[in-house]
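Just one protein chain is left out here, and the rest sit where they should.
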Amino acid sequence: MLVSSSISAARAAALFLVCLSSLRAQASSPATPPQPVTREVVDEVGRRVRIPVTISRIVSLAPSLTETLYTLGVQDRLVGDTVYCDYPPDAQKKVKVGGAIDPNLEQIAALHPDLVLLTKTLNRLDTVRALDRLGIPSYATDPHTVDQIISSTQKLATVLNVPDAGKSVADDMQRQLAVLNEKLGPLPPKRVLFIVWTEPLISVGKNTFIADALRKAGATSIVDSGQDWPQVSLEEVVHLQPDYLVFASSHSGAADNDFEALANRAGWRILDAVRDRRYAVISDAVNRPAPRIVSAIEDLARQLHPDAFPPALPRERRPAGSTEPLHPEQNPVTMRSMRLPGSTEFSCAR
Amino acid sequence: MRPLTLGRLLLRCSFLAVILFVVVVIALKLGAVQVSLYGLGRDLIRVLLGQSSAISSDYGMIVVDIRLPRILLAIVVGASLSVAGAGFQALLRNPLADPYVLGVSSGAAVGSILALMLENQLALSPEFAGLITPLGAFLGAAITISGVYLLGRREGQMDSNTLLLGGVITMSFLQAIITFLMSTLAGGNLRGASFWLMGSLSTLPPKSLLYLVGIGFVVAAGAIYTTASDLNLLLAGEREAMHLGVDVPRVRIVVYVAASILTAFAVSVSGSIGYVGLLVPHAMRLLFGSDHRMLLPTSAFGGAIAVVIADTIARTVVAPSEISVGAVTALVGAPFFIYLLRRRLS
Partner (left out) sequence: MSSPLRTPMPSSDQTHPNPQVRLSVEQASYVYAPNPSQAPLFTLEALSFHAKPGEIVAILGPNASGKSTLLKLISGALEPLSGRVFLNGFATHSLPPKIRAQRIALVQQESRLLFPSRAWEFVLQGRHAYGRRLHFESEEDINIAKNALAQVGASHLSDRWMDQISGGEKQRVILARALAQQPLLLLLDEPTLHLDIGAQVDLLDSLRHLAAVNRYTVIVVTHELNLVGEYADRVVLLQKGKCLRVGSPASVYQRELLEQVFQAPLTVEMTVAGRPRVTLLGKT
């Protein structure tokens, strides 16, 4: 027959032989030590996963999960996280396995995790499948409301064998939210536009936890969409005339610049909120479904409903860089120009 | 007068095979995790002897389960794209042709996006779930291939110029559809965009898919190779080729279908990696001449080598993060393309 074709066929056959053998290798999970006792759990996307009873090595593939681990006090078991896991600062010192969307499978495998944590919204299904094929257990969370964040944290704590810490964190969060709810209860919610991106204009959908966080802060998003990251038209926003614009930023200075740039643009100028400079900047903790979101909710509540928070007590510890008004009656503009000194360290919601 | 002989062909191919082997060994060694050559060799021998369970090192698992499939995929994708590129350049008698010029990759992208949307509606068992997207990509490619073929006919026969026009138009149309789908999809699905724009070998495919693509390569590339002598003549013009004994309609169909299948398979597992299908055949022509009996096998090897190298660079240069393979091929390919152009003009 054709010699060259048979050569390439032989070459292909040799390669497949290698493949076949590695398939057998995978089936016997050579690299893990003799199987510890395992149990089956159901994660938040409905997958049944077998995980070891004792979990001593965890890899987190989402910043929110990294934060949660620290909050639960199990950070010593965290052996690897993504390059985006920057909070708390100690998380930056962990071994990095790449990004959330494209983590480096080799790096994850080399860390020999007992469990890999992911979220449905941030991570990819392909990553989960790849981990399955490598025989590495993975657990996915998928909270859509603030209450679900709380219950998700508690469930995770149970999976990680620290149910007490989980209950404690959950109780704290619920208490803070209850206090907030009391203060904000009678007040009508402010209508806000939560701005994820300006060009194109992207906001959050009603089924996201961010929208729920807004509700807990005494606000309601004017965008009523079933998509997670809907693109909205400026016309629509002008028609709806939100009371406030809300930005999330790790750097309040940057957000202020953003607003200034926006304020000068045609179309945006028509908005009452822009004219009156009614905007709120909160930390980007609101973007992460982790315990710290409660502090961001609280921060937003203070900015939107200053009257509900009388400054009777001496200054409580509050996040640095916050634009919380010291004197609610003052012109909000001058508030923006007050930069509170301090590090970028945020306190935990405890 | 020294025409091509079988001996010369085998010699060149062996030479390239050795280079490929060396490149593969280096690629297996490099990565986010350090592996020693000795340990590597020992583990590979164990795998070939079927003693995979004896691999106890972590590195063994990384190499065998993660790096090796990825490198094998790179080999098949690179070889497929290069052979398809050479085939299309001969079929369309156009040195600027590449595997994507007839819109196959855009069709695959549309197919896979639709499959992704469908996948989110259905809940499938894991074995099938991993195959839905490549299957959708392949179906999208197949439909595009058929559509462009029908568009590319003149007086009932496939005509190179009409085919090229039909392909380019189809590609623009499909690109518009892709943009439309991307902008109306829920945010989660947008993540796939860069995969289709720039290509990626980082998703670990199911083993069955790897086999399928490999077999597809052997069959399709073999089919094109049977027309290698005909392609040499086809370059002079279809009328002349016919008078020299080439069954032009048959050769056109075989090359068109086989090259499209090669592209469709490659694209459905790795997105559109650019410049490989365009430039590797030209590089092989520079080195080994335009005779397709030599060009096709050397392009296959050359493409495999190129993509393995590009992929290795992509996954090690900013480890543990990755840049996409297509970015690497573009960065290297564009200057090389300019060099080729100037050579031709001088």
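So that you can tell them apart, the chains are marked A and B in the order they are listed, and the count of residues begins at 1 in each.
Just so it is clear, contacts are C-beta pairs under 8 Å (C-beta built on N, C-alpha and C of every residue); 3 or more make two chains touch, one makes a residue touch a chain.
Keep in mind it's a predicted model, so treat the numbers as computed, not measured.
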Residue, one of B:I177, B:L235, B:V257 or B:A283, that touches the chain absent here: B:L235
Option from B:R12, B:R46 or B:R285 whose C-beta touches the chain left out: B:R285
Touching residues (missing chain, whole complex) on subunit B: 1, 3-6, 9, 93, 95, 155, 225-226, 228-230, 232-233, 235-237, 239-240, 242-248, 285, 290-291, 293
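In this section, only the chains that are shown with their structure count from here on.
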Distance between the centres, which are taken as Cα means, of subunit B and subunit A, whole angstrom: 38
Footprint of subunit A on subunit B - complex, ascending: 6, 9-10, 13, 17, 31-33, 44, 47-48, 50, 52-62, 64-69, 72, 75, 123, 126, 129-130, 183, 186-188, 191, 200, 202-204, 206-207, 210-211, 214-215, 217-218, 221-222, 225-226, 293, 296-297, 300, 315, 319-322
Subunit B partner contacts - residues on subunit A that touch it in the complex: 2-5, 7-9, 11-12, 15-19, 21-26, 28, 30-31, 46, 83, 96-99, 101-107, 109-110, 112, 121, 124-126, 129-130, 132-134, 227-229, 231
